[in-house]
Each structure stands twice: as C-alpha cells, then as structure tokens.
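Part of the complex only, each chain left as placed.
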C-alpha cells in the first residue's frame, strides 16, 4: 500500500506502559511513555501519510477491540514486563487480524510476547544482557525498502545486548544484523509473511536506554510500518474451500471430513 | 543423524485410525490401518536402519507419553477426521519435543492438525477436492536428500486434490510441487526448521486411495524420516539465558523483567 495524505495509514502503537510507571529512570527517559516516543518517531517520518494513535495494556480490552483492529492498517507491539497479562482472547483477535492482512511491527522485547510466539511457533528465546553495550546495526539487504535512509551501520551508543541463537523460524528476509560490545551478534531486522499479513521484527529499543529517541531507529520503524501495510484491497483470513472440477474461482465451505455413510455409523458423542 | 543397523532410528508412526473403523471402503484399502501401511513403507526402505512402532489416537495419552516421546527420534503424523480430539496437553508435549530436536513428518491432511498449526502459526488452509484426480509430483530441488530415488515426476493415478493458496509460512525448502487433473498446483513436499527440530510436510496420501502402498511415495516418506532425524547429540529446548560481559558459554537463567526497585513498587496481584 502506498500511503498518502489523502489515504493515510492508520497505525496503532501498542504499549505495555509498566516500566514507565514503576521505574523512575525509565520515566525520566520516556516522560510520555515509550509508546508516545515510538508514535512521535513514526509521525516524524511519515508525516501526513500516517494517522498514529496509541493503545495500552491497561485500556479496556488492552485497547484492541474488534472494532479498533478492523480499522487498523498497522499495529506496532512493545511489551516486556507483563507479557503474561495480555489476555488470550486479545491475542487470538490480533492473530486473526494479522493473518487477514493487518501489518505488524514487533519491537525489541516483544520477541517474547504471546502474539509473536503464536505467529512464529517457536520459543523466540535468545541471549541477553543489560549492560550499556554499544550496538551497531549493519544492513545486509541494501535494496530493501526498510533499509533506506539510514547509515551503514547505525550506531546506538548504549543498548541492551541481544544475542544468537534467536529461536525463530528462518526469516523471509534478513535486513539487519547487529553486533554488540563484546562480540555478540543478532539478526536484528527481519521480515515474515503469515497468512495475508506482513510482519517486521526490529530488536533495537529498550526501556533503560533512549533508543526510541534515536533518529535512525525511528526511521527504520517508520519504514517498517510502511512496508508491512498490505497491498491487498480487502482484509480476509485464508479459509479451507472445496473446488469442483473445472471451478477455479468459487469454492464451497468445508462440510466436514467424513462421508455421510461414516457419519451415520458414528456413535454420537 | 546417519542411522545404521547398530544405531537405528526410533520412529513412531502416529495414526488417527478412524476412517479405517468407520468407512468400509477405507478398511478395504488399508486392512491393517493406514498407520501400518506407512510403517511398512518406512521399513521397506530403511530396513535395519530404523525401528518403527505405531501410536494411535485411541491409545492412552494418544500413545504419546513423555516417556515415549523422549525415546523417539522421528514422529510421523496422519490425522483428518478427529483433529479436535487430540488433547491440547499432548499437542504441547509434541511441540516441546519438536523444538527440542525430535524430527516430525506431517502427512497429507495432517496439514490441519493442531500440532502443525501450532508450529506454523498460520491457518494451514488450502483448496481441495476428493474426485479421483491424477497427481504428478515434480522435483524442483534435485540435490535434496529427500528427492533421491524417485522418478521425475512421481505419478499417482488417483488422489485427493490439494491446491494453492496453501496458508503456510514460506518453507525453508520446496522440494516437490504437484499438479492435479484440471490444473491445480500445490507445494507438496516442503521443509521447515523450528527450534532444534526439523519438519517435513508431504501431501500425497489419502484414506480414499491406495497412496501409501505406492512405492515412490513410500520412498519419499522414508527419505523424509531420515532427513528430519536430528544431527544434534542431545535433546534440549532453546531457553532464554543472560550472559555476562565476557561470558560466551555459560549464561544464567532468566530472573524476570523488572529491576528489584520496580518489583518493590509493584502492588501484589
């Protein structure tokens, strides 16, 4: 989707907003919450091509009702301390919307969120350390739209370290690989397509460091928001359909796995 | 893992075994059940390099206890009519074992099983028709070990049709693409790596047709069983570990996301 001022992307920045409430040093870095820093970074880059709002864990339904999601082109996700508090019902709803075509940008410790784990099918575990390491973000896919407009490498003076092995499926694309003080490496910018939805995972960003105020990081997140926005004209989840011989375009809903004969033989449950 | 007569693969063929009980025409094609036909095909090809047993939906714990799985190198999965009857607990157990290194071969309508959906993160839906279509299985990755020893194409005189769009993540490898009478196509032999485990999905095979008696199909399944068997010396799930600066090899278990300060501020739940 090519966003424009006439037809802007509808972006929802989801934030857990707990560290900012519980830890004074985080509140100092992000006085309006990390979600608002992320929001500002998207607005700064996309301007009138996006209308950005926020939704928080403590909002009713975590701010992610069916109605809200159905009017969302791209959702960004940051969570850490309270992954377990996200309701399974909302996770199912977000999952369904992603498979139906809503774009998803997963940020930093969102790697361990329920929604990312559900989409990946793996543990999404990694190695980490919060020790003021320098991170360098190197581009390995220089023609990718998400890699445009940032230096090679992006330098982040202080950041939490994330290291391999990162237990994810093989990404569709690896755009960035990071190194950290001490020599750890991490596939830090990666894409996945799931159902009719596109996903961008980007690891830089932590509550303890001002990473979401970093100009280049904000640009990458904005690039990612634009890239995950679907080009498809409609939102629809893939379904099982039976096609008669010679029918290419209509299909019929699924009627169950057993023949009528077998169903008659079955003892009712 | 290179299996040998001294160190054979321990293979469990899991079968739903319902169609064979409920539908006389299936019982006629598979008088010992589809699971035993699949088992025979693996034995026919791997000989003493494999020890093959079966486990069934109606066995206690579906035959898949923790003890059994911990002694299983490769699990094959065929289900169709009763996906919903597979207990979530067993699905979690199998999932954990796959991520820990157990090989998994998913067959035909197993594409819609709970375990495959959980590993893929997508709907795993497709197009289908059970109308005696001819299937041709073409090799598009001729150097892959799974593609060895079979003609190009494999001809299956009668088979259920499966067609695209098949809602799965981008496979790590596409080995086979099938066409069917009428012109539908399907990515019919594909691999995925998840956690420490390897997965092969192979679509040919249906209760209504004698596909599991087909020599070439049996060879591919046996090739797949050998390929998914892990080369790793131990079974272990990936975990989250904290590494101190300068520590590459030990790591520490995860202590939770919040600083001590923040934890003290939290109101107990």
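Per-chain numbering from 1; labels A and B assigned in written order.
Keep this in mind: a contact is a pair of C-beta atoms (placed from the backbone, for glycine too) under 8 Å apart; a residue touches a chain by one contact, two chains touch by 3 or more.
Everything numeric in this text was worked out from a predicted model, so none of it was measured.
Peer 1: Just want to confirm the stoichiometry: 2 copies shown, so how many copies does the whole thing hold?
Peer 2: If we count every copy in the full complex rather than just the 2 shown, we get 4.
Operating definition for what follows: only the chains that are shown with their structure count from here on.
Peer 1: Can you give the rotation angle that fits subunit A onto its twin subunit B by Cα atoms, in degrees and rounded to the nearest 5?
Peer 2: 180
Peer 1: So, what's the distance in Å between the C-alpha centres of subunit B and subunit A?
Peer 2: 28
Peer 1: For the complex, which residues does subunit A have touching subunit B?
Peer 2: That would be residues 19, 22-23, 80-81, 99, 109, 112, 118-123, 125-129, 131, 133, 161, 163, 165, 167, 169-170, 172, 181-182, 184, 192-195, 237-246, 251, 257-259, 261-262, 265-266 of subunit A.
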